[in-house]
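What you see is the complex with one protein chain gone and the rest in place.
Which chain is which? They are A and B, in the order written, and residues in each are numbered from 1.
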Amino acid sequence: MLKKFWFLSIIIVIAIILPLIVQSSYYRHIFILILIWGALGVAWNLLGGYTGQVSFGHAAFFGVGAYGAGLLAFHLHISPWWGMIVGPVAAVIVSIPIGLICFRLRGPYFALAMLAVGEICRLVFTQWVSLTNGAMGILTLTTFSSKLPYYYIGLAILSFSVYTVYRLMNSRAGYYFVSIREDQDAAESLGIPTTKYKMYSLIPSAFFSGLAGAFYMNYMNYIEPSVVFSLPDVSIMIILVVILGGVATLWGPVVGAIIFVVLSELLRSSLGPAHLLVFGVIVCLVIMYMPNGIMGEVDRIKKLLQRKGARIGSEIT
Amino acid sequence: MSLFWQTLICGLLLGGVYALIAIGMTLIMGVMKIINLAHGALVMIGMYITYVCFHYWGIDPYIAIFISMPALFFLGCLIQKYSINVLIGKESILPENQVLLTVGIMLVLTETMRLIFGSDYKSVHTSYTGTSFFIGDVSVSIPMAISFVIAMVFTYALHIFLTKTDIGRSIRATAQDKEAAILMGVNTNKITIVTFGLGSALAAAGGTLLVPIYYLFPDIGHAFVAKSFIITILGGMGSTMGALFGGLTLGIAESFGATYISMELKDVVGFVIFIIVLLFLPGGFKSLTKR
Partner (left out) sequence: MSYFEVKNLVKRFGGLVAVNNISFSVEKGEIFGLIGPNGSGKTTIFNCINRYYSPTGGKIYFKGKRIDKLPTYEICRLGIGRTFQVVKPLRRMTALENVMSGAFLKTSDVAKARDRALEVLDFCGLFRYRHFPAKGLTIADKKRLEIARALATEPELLLLDEVAAGLNPRETEAAMEIIQKIRSSGVTILIVEHVMKVIMGISDRIMAINFGKEIARGTPQEIVNNEEVIKAYLGESYAQGK
């Protein structure tokens, strides 16, 4: 326990002083991208990894969060930073009817329905020009010239999401989420109202996706439907980030985000146009040979050791 | 009134080609019980093969079908054998792992094509592009009509294949009950490979038939994945006739949506139908005939 505490403290200290040491604007940009993808991955992992409700449409919540911030600036001419509240709330509001409809479906059918939801959002936000400015997107002014404030806001968002998931997973809700993933019928017969708890999992997931989206808007200062609602570049990439790092682990999505962002930047700078191809090949290999991600494999080894200890202990007593 | 007939014919013809693509997908879904997100990319590859045949060697797109289909059959077999089958029996938390693998495959296929051909739109101009004939005052595009007829011939041929040949019967047996099929001496491993090959070949055929009508670019696959899903869910997983019916329905629904609602919202119409069918008719149209 103490070791864990020290480990966490060191990570926090590193996370805080890292951008002060690294002055390069480009590297700071990379860090911020990691923070955004990390928060998104943590959000998706709560619903997809722990609760087992694999969503192929999380771009819907990311996009609604981003537009929640962007539209404030566009129509009301107030600071898009208010979107940091409005965006996630909007994502939660959207998620409730979506959940009530789609949770009637199980497994791959749920995944597909969510895919359709994400695509519907993209099409509606593209076509509803009077509200969203359509495919032209929304442009806002930069608030800070330095990347430093963005970094710390991003760090706060990521910490907030990781902490929330940690608290949830160490409560009754967490046990219920995993029970639902492992066997919905068994869970139901243990007195778990499964639809209700799926909603309890979806709502924070949508909230943090929306928050990441609102922050993305404020950081990038430009959004358009084909970017923030993108099926391959957002919905599916979130899943890959989580798989890379480790499904249903607390830090997996963060590790996944680091690997994903660093890897794609490295490949982009070294391979040029072929970087996505190589990335795709790596994705295939990871899924084929390391299906539970890096943290998943670490956990397995650790559990194996723990179990040995437990067995010896129980035989002595 | 002629607008109505025009819309109907147009939707029907396009729907026939959609059906062919979706039958490939429903075949794969039926046998492997997975959603193949790379299916659209396979259509796209079929289109590029046709483009190359026409552009560099002057082969007519409708002849190129005899090149694109075997090529994709081979590619499909390779994908199944060396990547998807590797996952069978591997324990993972996400049950949708195979689906995600198909996403990776999609990425690889799409990016390979982008690397070779670039991102820009390409199209094929044949002597019959843009020509049409008239039934009363309704104009019918000649390439669309040819594509439709060929698509129907292939659908019928597949139906015969599945019901009359040994391999076809083995495929259907595996789709119905894999365990039982193994006990009956079916080499299901081989069947999955053949099925993926066959599904890919049908995707290629669909792609080839669309070349004279459509333009092509590496990301075009996404549109076809979405359409194939909708059709498969409409028709019921694993049902050839269901997919045919679903394909025609989607083609007509899109066509009417474009004419009477708006060109831009026609895709939304498709997705809304999709969710409604998922919720209220989980077995697709196929389940209606069973009542």
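Everything that follows uses one rule, which is that a residue touches a chain if its C-beta (ideal position, glycine included) is under 8 Å from a C-beta of that chain, and two chains touch if they have at least 3 such contacts.
Computed from a prediction, not measured in an experiment: that's the story for all the values here.
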Inset, instruction - For the chain that's been dropped from view, list the shown partners it touches. - result: A
Legend entry - Selected residue (touches chain absent from view) among A:149, A:193 or A:273: A:193
Legend entry - Options A:7, A:175 or A:222, residue touching the unrepresented chain: A:175
Legend entry - For chain A, residues in touch with the removed chain: 170-172, 175-176, 178-179, 182-183, 185-194, 306-307, 310-311, 314-315
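Rule of thumb we're sticking to: only the chains that are shown with their structure count from here on.
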Inset, instruction - Compute the distance, rounded to whole Å, between the mean C-alpha positions of chain A and chain B. - result: 32
Legend entry - Contact footprint of chain B on chain A as seen in their complex: 48-49, 52, 54, 101, 104-105, 107-109, 111-113, 115-117, 119-120, 123-124, 126-127, 181, 231-232, 236, 239-240, 243, 247-248, 273-274, 276-277, 279-281, 283-284, 287-288, 291-292, 296
Legend entry - Residue numbers on chain B that touch chain A, as the complex places them: 34-35, 83, 86-87, 90-97, 99-101, 103-108, 110-112, 114-115, 222, 226, 229, 233, 262, 264-265, 267-268, 271-272, 274-275, 278-279, 282
